[in-house]
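Heads up, one of the protein chains got dropped from this complex, but the rest are sitting where they should.
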Amino acid sequence: MVGIGVIGYGYWGPNLVRNFSQISDAGVVAVCDQRAQRRALVESLYPNTKAYGDVHDIIADPAVDAVVIATPLSTHFDIALQALQGGKHVLVEKPFTASAAQAEQLVEIAEKRRRILMVDHTFIYTGAVRKLKELVDRGGLGQLFYYDSLRVNLGLFQHDVNVLWDLAVHDLSIMDFVLGQRPSMIAATGVAHIPGQPENLAYLTCHFENNLIAHFHVNWLAPVKVRRTLIGGSDKMVVYDDLEPSEKIKIYDKGVTVDLGDRPEDVIPLLVGYRAGDMLAPQLDLTEALDIEARHFVDCITRDRRPLSDGQAGLRMVRLLEAASRSLAQRGRPVDICWED
Amino acid sequence: MVGIGVIGYGYWGPNLVRNFSQISDAGVVAVCDQRAQRRALVESLYPNTKAYGDVHDIIADPAVDAVVIATPLSTHFDIALQALQGGKHVLVEKPFTASAAQAEQLVEIAEKRRRILMVDHTFIYTGAVRKLKELVDRGGLGQLFYYDSLRVNLGLFQHDVNVLWDLAVHDLSIMDFVLGQRPSMIAATGVAHIPGQPENLAYLTCHFENNLIAHFHVNWLAPVKVRRTLIGGSDKMVVYDDLEPSEKIKIYDKGVTVDLGDRPEDVIPLLVGYRAGDMLAPQLDLTEALDIEARHFVDCITRDRRPLSDGQAGLRMVRLLEAASRSLAQRGRPVDICWED
Amino acid sequence: MVGIGVIGYGYWGPNLVRNFSQISDAGVVAVCDQRAQRRALVESLYPNTKAYGDVHDIIADPAVDAVVIATPLSTHFDIALQALQGGKHVLVEKPFTASAAQAEQLVEIAEKRRRILMVDHTFIYTGAVRKLKELVDRGGLGQLFYYDSLRVNLGLFQHDVNVLWDLAVHDLSIMDFVLGQRPSMIAATGVAHIPGQPENLAYLTCHFENNLIAHFHVNWLAPVKVRRTLIGGSDKMVVYDDLEPSEKIKIYDKGVTVDLGDRPEDVIPLLVGYRAGDMLAPQLDLTEALDIEARHFVDCITRDRRPLSDGQAGLRMVRLLEAASRSLAQRGRPVDICWED
Partner (left out) sequence: MVGIGVIGYGYWGPNLVRNFSQISDAGVVAVCDQRAQRRALVESLYPNTKAYGDVHDIIADPAVDAVVIATPLSTHFDIALQALQGGKHVLVEKPFTASAAQAEQLVEIAEKRRRILMVDHTFIYTGAVRKLKELVDRGGLGQLFYYDSLRVNLGLFQHDVNVLWDLAVHDLSIMDFVLGQRPSMIAATGVAHIPGQPENLAYLTCHFENNLIAHFHVNWLAPVKVRRTLIGGSDKMVVYDDLEPSEKIKIYDKGVTVDLGDRPEDVIPLLVGYRAGDMLAPQLDLTEALDIEARHFVDCITRDRRPLSDGQAGLRMVRLLEAASRSLAQRGRPVDICWED
């Protein structure tokens, strides 16, 4: 029985409490929030759960084996550090930390203390993204050409982070999980249209080896909601539309055919053709991702396993976001990414 | 009665002949194509139209008042130059020319010889794009924030030009017409996935004054066909979906509200809100764009008027494409655009 | 402060408890369910709410001013009758009762005892349906031609009632509310494809005066989910798509133009034309319908007002369903409806 402590009971915290409460070999023993009103809400809904106002207290609680940190980004590092030092396992909301240096430090201490450190890259626990990874891993798409992602909507404006750190982190973590490759160069451009506010629209490009390119469009101020990714390969192409109720993944047996046989060079143009075939929308596991993720966290703790979205995955995302921020500050100049390992 | 000569009877030529044939105060008096088979087709379909094999002959024909050039890009300049020097009015397919220097020279000679010089930016003659321009000109969108365009499909691979010169030129000409502003900086990145072939996928960004940004995604190898543009303004936002059969333009009365009154700075975050209202899909003129454009060309000739898509417009597009090509060669490094006027 | 007692804590009961709990001048003081497990759930979630196992007890509870009946259809009449006789106000799930005779008796006793009797026709409390009614009431559609409704999906199979009593009752109540007219004839046809189960697919037609026709397609075994209604009028036409996230109502300024001037009869065919104009998707109130409905019930009790979906409305729906069942038994033979008032 793993005792869970949830730190931060704002927008996401209630979802975390609800999901961890449903797991048989875990229990939400404590919640922490600075706001008395939020604590009162916890107490009325969950009479058996302690409600702390101070982070030190929840970390000091011996009934708490693991903490889930759902506070603003700027506080992630300090809280996670204290928790790890206090011997707790840690699950942190995305984005993991505000800098790669912070992320590295947390990874290191978790390793040393042999604690589970996991980052809440929720989407990689959806049936759709797991199916995408399976497709790519089996090689069914052929040589990968591009990964193109669109995530736009109207209605959620953040104040502490810009649209890259808020929205693109979702898509970067999906890309990281599905492609299993690291980009060598990144470029980002974006604009802050509301005075005094962070960038609300951004475009981000990642360059990989072998001509693979990834591109992300994130936008807080679009009139319509779109969450669609295209993945193009030499053999098949995929459309992943997260807003489709059930057919979220469509696999198109379409592609380019190239015949580069021993013909004179000027004939080559005629040898590029198109191929069309069936489209398949595979059945997906529609279980709530957070449920799967919460069970995975508990499972990693009880069996001492490495999470799919471990601290290293969180660190990779922060590195990409840091590099993107450097490019953004130079109006889109591409910057190399140093992976250092 | 304006005598029209169509040069190049390949993919687009038949559409030009058909549309110019329907205009009462014009007539297609001659067609020119190097291929005997294409000339035979013209002769069987239009017994009263002369079919030339040599460009010099059609230009020398005194019955030809104006030529329409629908040949490969690399030949546009030479043919247009001859035609203007021969005293003909000229309509050239997009992209106008292979370089800005060529475009400038054509503009200059057309001015000097007082001939109409027009570029076939077909989309600006559609009811949808004219409605967009009307909206922007009336100021109904408020301050313009962004212009985001997506034009992808599977099925047409060019060999002589890359995807920017083939597809993005459509969107750049729409943007140029609708926004009526010139970008000061441009960046483009793209990939050629088929060995020996031009770039088949590209992303292009244009920066304007006042934080206006435009972005274009063009792709020859997508599994689905999409032609959608989002225009975001401070008051309203527009979705222009060219594949919708009738409701191509949707105007959303949505936006961000910002109250920056005399409140303490730390309260500002709370003052950004969202506003939602009706959506209107205005009735559009669904007349074939090429019909309107052909009539406009004839009208400009007979009334000595300046075409909407004149040589200057063509030149602007070639300048953008040249700058984009420079950026593309540097993997997306932003380049300044010098408008020199 | 109105004391609410909810009878039946199965699929819909929890939604009722949740919504009535949020109303400031009402409180859910008791819940009744025969199943001990459901009562235990109520007790753990709502420690201050009494959990009864017997209907007589909850009706006898003096703290209960009004009961909400969310039990199987076959029990509606008995429970509602007891509750009204016990002096309680009553809100009954749809369909109201299993027969018109039962419905009439409940209406009568509610009148006599001066109790509020309301039926849970949830959809008429949505922003979309209220907007439809507003449109029709203002006469904006012109003369009404047809009302065509489609409600199909895969995933909910009832065993005690057929698809008409389960799904069509939603659409009939929307139609009744929006059109404000009563059909004079009804026809229904349907099939039970699963042995021993009720009809899972049905088509129902209502004939009104002045050539207005309404048609309903309801289906439990469709591969896709569709909830779409078309309303055609002489001036405008409406598409109501309940699955659209925000633009649920689209008003098309389209129609037929007829010129029946003093011309010879054989020319008439030429005088029917089409008219196309803008399409407008008005902003809708997206508040949860059940919240609005619960407040309306409480409001009717405290101010002694007649509910929008009163017992008479429930009776009208049961009359239509009874007539539909008679037609269904005769494979679609149209039957007259006697309104008797």
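Letters A, B and C name the chains as they come in the text, with residue numbers starting at 1 for each one.
Just so it is clear, contacts are C-beta pairs under 8 Å (C-beta built on N, C-alpha and C of every residue); 3 or more make two chains touch, one makes a residue touch a chain.
Treat the numbers as computed from the prediction; the structure is a model and nothing was measured.
A.B. asks: Among the options A:Glu43, A:Asp57, A:Glu104 or A:Glu247, which residue touches the chain absent from this view?
C.D. replies: In the complete complex, the chain left out is touched by residue A:Glu247.
A.B. asks: For the chain not shown, which residue from C:Gln82, C:Thr189, C:Ser246 or C:Thr302 touches it across the whole complex?
C.D. replies: The one listed residue touching the chain not shown is C:Thr189.
A.B. asks: Touching residues of chain C against the unshown chain: what are they?
C.D. replies: 145-146, 148, 150, 152, 154-155, 157, 159, 185, 187, 189-197, 201, 203, 205, 207, 211, 213, 215, 217, 219, 221-224, 230, 232, 234, 237-239, 250, 252, 254-256, 258, 260, 268-269, 272, 274, 276, 331-334
A.B. asks: For chain B, enumerate the residues touching the unshown chain of the complex.
C.D. replies: So the residues of chain B touching the unseen chain are 47, 225, 245.
A.B. asks: In terms of residues, what is the contact footprint of the unshown chain on chain A?
C.D. replies: That gives, for chain A, the contact residues 246-247, 253, 276-283.
Simple rule for what comes next: only the chains that are shown with their structure count from here on.
A.B. asks: What chain lies closest to the overall centre, CA atoms only?
C.D. replies: That would be chain A.
A.B. asks: Provide the C-alpha centroid distance between chain A and chain C, rounded to the nearest whole angstrom.
C.D. replies: Taking the mean C-alpha position of each chain, the two centres sit 43 Å apart.
A.B. asks: Mind checking the centre-to-centre distance between chain A and chain B? Centres are C-alpha means, answer in whole Å.
C.D. replies: 39
A.B. asks: Determine the centre-to-centre distance between chain B and chain C, using the mean Cα coordinates as centres, and give it in whole Å.
C.D. replies: Between these chains, centre-to-centre, one finds 52 Å.
A.B. asks: Which residues belonging to chain B are in contact with no fewer than two other chains?
C.D. replies: 276
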